[in-house]
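Omission of a single protein chain aside, the complex is shown with its protein chains in their original locations.
Note that the chains take the letters A, B and C in the order they are written out, and that residue 1 is the start of every chain.
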Amino acid sequence: MTELDFNWMAGGPQGSGVDAAANIFGRACAYGGLYVYGRREYHSNIKGLHSYFHLRVSTHEVLANVNDVDLLAAFDAETIVRHLGEVVPGGGIIVDKDQLNTNISAIPTLPLELKSTLRRYLESRGLSDRLGDLLEDAKKREINIFQVPYMDLLKQIATKLGIDKLSKIMRTINVLTLGISFGLIDYEIELVEKAIKAFFREKPKIIEMNILAMSLAYEYAKENFSEDFKFKIKSLPVREERILLSGNQAVAIGKVLGGCRFQTYYPITPAADESEYIESHEILKSKIPGENAGVVVLQTEDEISAINMASGAALTGVRASTSTSGPGFSLMVEGLSWAGNNEVPVVITYYQRGAPSTGLPTRHGQDDLRFAIHAGHGEFPRIVLASGDIRECFYDAIAAFNYAERFQLPVIHLIDKALANSFQTFPMFEIKDIKIQRGNILNEEDLRGIEYKRFAFTEGGISPRVFLGTKGGIHWYTGDEHNEFGHISEEADNRTKMMEKRMSKLETIDREISINEKINFFGNEDADNIVVSWGSPKGAIIEALNKLTSEGFNLSFLQVRMVHPIPIQHIKEILQKAERIIDVEMNYSGQLGGIIREKTGISMDFQILKYNGRPMTSTEVYNAIKLVLQGRAPKRQVLNYGS
Amino acid sequence: MTELDFNWMAGGPQGSGVDAAANIFGRACAYGGLYVYGRREYHSNIKGLHSYFHLRVSTHEVLANVNDVDLLAAFDAETIVRHLGEVVPGGGIIVDKDQLNTNISAIPTLPLELKSTLRRYLESRGLSDRLGDLLEDAKKREINIFQVPYMDLLKQIATKLGIDKLSKIMRTINVLTLGISFGLIDYEIELVEKAIKAFFREKPKIIEMNILAMSLAYEYAKENFSEDFKFKIKSLPVREERILLSGNQAVAIGKVLGGCRFQTYYPITPAADESEYIESHEILKSKIPGENAGVVVLQTEDEISAINMASGAALTGVRASTSTSGPGFSLMVEGLSWAGNNEVPVVITYYQRGAPSTGLPTRHGQDDLRFAIHAGHGEFPRIVLASGDIRECFYDAIAAFNYAERFQLPVIHLIDKALANSFQTFPMFEIKDIKIQRGNILNEEDLRGIEYKRFAFTEGGISPRVFLGTKGGIHWYTGDEHNEFGHISEEADNRTKMMEKRMSKLETIDREISINEKINFFGNEDADNIVVSWGSPKGAIIEALNKLTSEGFNLSFLQVRMVHPIPIQHIKEILQKAERIIDVEMNYSGQLGGIIREKTGISMDFQILKYNGRPMTSTEVYNAIKLVLQGRAPKRQVLNYGS
Amino acid sequence: MALSWTDFKTDVFIDWCPGCGNYGILTALQMTLAELGLEPHRVVLVSGIGCSGKLPHFVKAYGVHTLHGRVLPFAQGIKIANPSLEVIAIGGDGDGLGIGAGHFVNAGRRNVDITYLIHNNGVYGLTKGQASPTLKLNLKVKSIPKPNLNEGMNPIILAIAAGYTFVARAYAYDTKHLKEILKQAIRHKGLALVDILQPCPTYNDINTKEWYAGLDRIDPKTGKPMSRLYKLEEIDYDPTVHNPDEELDKKIAAIEKAKEWGDKIPIGIFYKNELVPAFHERIAKRMPFYLSSPPAKQIIHDSNNSPAIYIDEFLEELKMT
Partner (left out) sequence: MALSWTDFKTDVFIDWCPGCGNYGILTALQMTLAELGLEPHRVVLVSGIGCSGKLPHFVKAYGVHTLHGRVLPFAQGIKIANPSLEVIAIGGDGDGLGIGAGHFVNAGRRNVDITYLIHNNGVYGLTKGQASPTLKLNLKVKSIPKPNLNEGMNPIILAIAAGYTFVARAYAYDTKHLKEILKQAIRHKGLALVDILQPCPTYNDINTKEWYAGLDRIDPKTGKPMSRLYKLEEIDYDPTVHNPDEELDKKIAAIEKAKEWGDKIPIGIFYKNELVPAFHERIAKRMPFYLSSPPAKQIIHDSNNSPAIYIDEFLEELKMT
């Protein structure tokens, strides 16, 4: 069987159902035993500005997008103008017939910057301002233009459903293009229907309308274009249990499974979805007879309150966490420092997005590694975990709580927007291997007859913990430097000892957490060329690695998952053997590279960076690494795919 | 003439006038042409807990404290218990006769941690719990105990002044010990009187009372002890104009001279003194005929408001700044990121103190270097300046504004508590060399006929600036990524260009600011051993350097003043020649050392660190470096002098 | 030449949802600026983050789109540094009363002469419809999964408690009335709040345009909907404090009015007091030249770029001679 690798894109204004279309598309494919990976792009806007979904379908597991679009389902003219360049020769564009006369320069939502670029492009190719003209030109690149009379089809649907106002079914343009798409690629329509039913669940009316629209379009495509399009997709028998989910969902499920019962948040993109998803499942099902389980999810007045409420809650013994992104995390910094000083096991899920400041609220970036590590005045231990894919989001969410409690410190779980809002299929989680590790906790019995000191000096820096309210364990917390009881102390010697107690945990962590939990290594141990990265570029790098290896290049990949405290010794051992080290990161300065150099003295030989707000694709990572391996790359390459 | 080096310490509860005594002592000596350096230590407390002032007097310029105390003026028993160990053989202690029977373990303000240490000490020396016993024991170390009947003297003063309530003059215990001190060292009493007058300025009653108390005690000492004490001090003719001031004052004066006219603050130790000092001089004297000058100092509701008000103000064209310390800076981080994104010339004076969290609010530390450099989500350019002494505090305060406006970015001026609250004598500032550099600003005339773009792409990243309210220059600011006009833009290409525009300023700074403003280098260029440091350890290091050099050691000292963007090339050139690099810092992890390794690949061979909340002394720095030079030091030495 | 509201338009695409109440506010504000004859370059619109926060980009005047909840610190900083600017602060209800509540309350203590518009839509629009601080207890707008756990706050009462000297409410779709309120708010000497009821058709399906218009309440007599809104100007209500003794009574009257909700919602000016000194007057008392030489207008260097001031007074105390 040949390997299928099909790239579909749907685009339209926010609020027109791009997301729904992509979800249904993804589900339909996944139900058919195919693997999907999908990335969502949208403006910081509620309705009207351009959004799109870039979806990849394959018979093997897919980990990232590529630069290509094989089929573009355009809800509107802007989608074509923006994405035409990505459609491959032999690929296709689904376009509304009635929009061919659209004047490009009159599209109101196109920003000035883009308009002037477009004007130059049209001039250079001697084209008019008409959309139809642009598409004619595209045909020269062997792109198929599938002109569909959206309005006619909608009218037919309306008639069939007995609806008189067209506006009521305008929202089905998305499934209409979906139907055309599936018709073109000749996929089993039953699976698409199943996906529509699953997506709209308890809304039979909407299901009916959408299935009707989809199938009408499906048939239209079969009748009118089926010969023209070379891409065809067939379902496969599924052998294993698979799930399709986003990073937001993976974190949410990991948290509750990991014992989180108290979550605070202040709304922010792209973190809020996680909290809302937990809230909508707030009542949990306990395995233990007679026990109840539920998560209290609190929307606070700001992020300052979110972190401090969570810390307060953590002192009572509950596993507590908060989720945010850059602007919110900035406000949490003072609270983080308090939690660090007081050895509070609190988890902060930090969704990175384009920054600085409000930045690109709905776009991708990995700019906050150094900030996560150094945030907060003073020096105190913390753990920073960075998940590389959606699967890791789940496992790391659980690990975060285990580490927080075992080592009694704040844990920051770094996620990039590209993971939060993308979805991917993969085999079901291995839930039975998951363990909850709560660390050293004393209860009423344990305390009998002892004088309890919350911050007792110990080997390794970890003092047994007592929850607020426990009989016999009264103690104090303070943001001031304190003695073993938790009372304020300004004594010089005590200060030195307390600093050393706290900071020595970093060594304890180094010792006690296995290296397998801290790094992933892919490829040949003895490869001359090593790619180093963290977070979401993982998928694109692995795909590039596989391809380059199959082409005979000698390459491996070190993914750092525990970015702080970073496992210096292991990284050093791995890297010092390499001839060329290639740092791949989604930020301007190559932050992880800097950290590695700081800690090991080893420099990154090459940087492949990207900071245009869009995630890396396998294509561009592959190209960039190849240039390095061929000795043709500058020391610093900046990638720029994505619109 | 022999070199004088005399170390005086006064100690007593907060609120008993330790500070005043030290100020008067320092002034009296400075009036006599001597150099002084004084460090203030106090608890985060208003009244009752122990505070002291460690003051050094010399015929040559003094830059730091040493470990010794030659004369300890104890207002209370606690002072003796805490500082006895620091008094040198041949030195003296001024003690209240009536307190000799004090039970040490009954001193209520001694913290538990200290009491148990003390108990062990007393036991080990076979001493009782009585203060007198402890002092007797001290005599074995050839320490002179000057027993003074404080109450008798106070009564005499009361009688002379016709005061019936002793409580009214209890506050003169401080000058009483001052009088004893000066009597013992046989210093000119007129200078002491002059200092009292200057200190209490417009309060003739208080002046009278204090002069009386001081002179009575002075005479008492002369009569009773003059033979016993070997240290004597004489005034010198002063040749140059000298000033005595603290870091807080130096910054304040630098700011207003540098053109700051808008300062916001939220009270916090040790920053608030600066703002209050400015406020009390809010009306300034303009040189320019017909012009008025004055600073608006605003106490805000919190630090979030402080930074954002200052940024807002800066957009109107005023030189605006705010001052804070760790907890406050943590709250400013989100605003900092906005200012970075919007290229706002705002100055943040960051007084470091013991951290994390509330930490040691009145104690010293240098823990926040990394935090200052990486604070704020996203990557944006900033300048971080770290002053090494009080003199630099003044010049850097001015430079901060010049840099902020020239490069249009936030500037963080890092000061340590040890500079803020210490005072030192040195020659008058060279005011005539100071220049104000406002950078590229367009006014109404300049704007005529042009389409203004606030964030125009330029070579070097700096776009001409227009103040809010200027005719013809309307533009926008936003924390979102923006186009050249300042309107929100999420376009991928614009994003890459804007990131590069902003970040390229770091290279512009590298090019345009001379290396002399960024580093100081002391000692022989070709020395095999180089000490690297930043901030307040400077003084102690220079003194150690001088001494070690005079002993024949081969040593130099690189002080980094612009810690970000750090002048990589120069530092590399300097350090790569060295055989041994010794990193001296007041934090746990040697942060500057880490930065240097990150940027240059060069590792620090030795670390001399301290994090007990007390500044480094020349003595301990000297000792620790010497161990290194003699090949007897471990890689990491942790200093611990100071109580 | 007289200004028209279109002089205050930019060519930036307005990306609010169709039917959003913000359109009415934008137009009313542009008309206000034109009718007050304010030159665009003398106006600074300062906004927070939210759908509402985008407004300055749509107005041709200086625009400062700040941080979530921080519109008041920025606006006050700008105004105090340069009191000759006309500073208008703009933000959402979440922005001003949730994350920004500390500034909201403390601004009342300063009474800086700026105007503050709260776009009150009961939701966090830009983050997809979570409950805002004005949404009442137990209500469930369509975008939240469960009824609201928190009591809703009343911006009018909070402003009065905090010391605002001009407190009004208007309605986004009554552009004309809104414009008149805005004019008075801008003219007011001191801190003016205009709480603008702003339907968010996308997320708030309770306080809709139709609801305000009373489409569910048809007057049996006329057969027409009975609007829930009524104007304070049209009843016997005098919001102004004419002498200091009246202050408490006027505040209480305003609070009583502000408590009305449901079938009778007053709009108009609830409270107005110009007897409280504005912040610039307080500073000018300390620094008599403040209004003529405010911080932003002082010359800080001479023609040689040397500092423009003497620091002798500082040095006096520090000289050791």
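Just a few scattered comments:
Heads up, the rule we're going with is that a residue touches a chain if its C-beta (ideal position, glycine included) is under 8 Å from a C-beta of that chain, and two chains touch if they have at least 3 such contacts.
No experiment lies behind these values; they were computed from the predicted model shown.
Every visible chain touched by the undisplayed chain in the complete complex is listed here: A, B, C. Touch with the chain omitted from the figure is made, among A:A313, A:A527 or A:I541, by A:A313. The chain that is not drawn here is touched, among residues A:I474, A:M503 or A:L627, by A:I474. When the whole complex is considered, the residue among A:T269, A:T300, A:T349 or A:Q559 that touches the unshown chain is A:T300.
Considering the full assembly, C:R282 is the residue among C:K189, C:R217 or C:R282 that touches the omitted chain.
The residue touching the chain not shown here, chosen from C:P56, C:P83 or C:G102, is C:G102. In the full complex, subunit B makes contact with the omitted chain through residues 15, 43-49, 108-109, 111-112, 266-269, 272, 276, 279-280, 299, 301-303, 327, 357-358.
On the side of subunit A, touch with the chain left out of the figure occurs at residues 27, 30-31, 198, 238, 241-245, 249, 252-253, 256-259, 261-262, 264, 281-288, 291-296, 298, 300-302, 304-306, 308-320, 334-335, 338, 425, 428, 431-432, 434-438, 467-480, 486-488.
Taking the whole complex into account, subunit C touches the unshown chain at residues 97-106, 108-111, 133, 137, 146, 149-154, 157-158, 160-163, 248, 251-252, 255-256, 259, 276-277, 279, 282-283, 286.
In the analysis below, only the chains that are shown with their structure count from here on.
Look at where the CA atoms of subunit A average out and do the same for subunit C: the two points lie 37 Å apart. Mean C-alpha positions place subunit B and subunit C at a centre distance of 43 Å.
Chain contacts: subunit C has residues 49, 67 touching two or more partner chains. Counting only residues that touch two or more partner chains, subunit B has 304, 334, 338, 478-480, 488.
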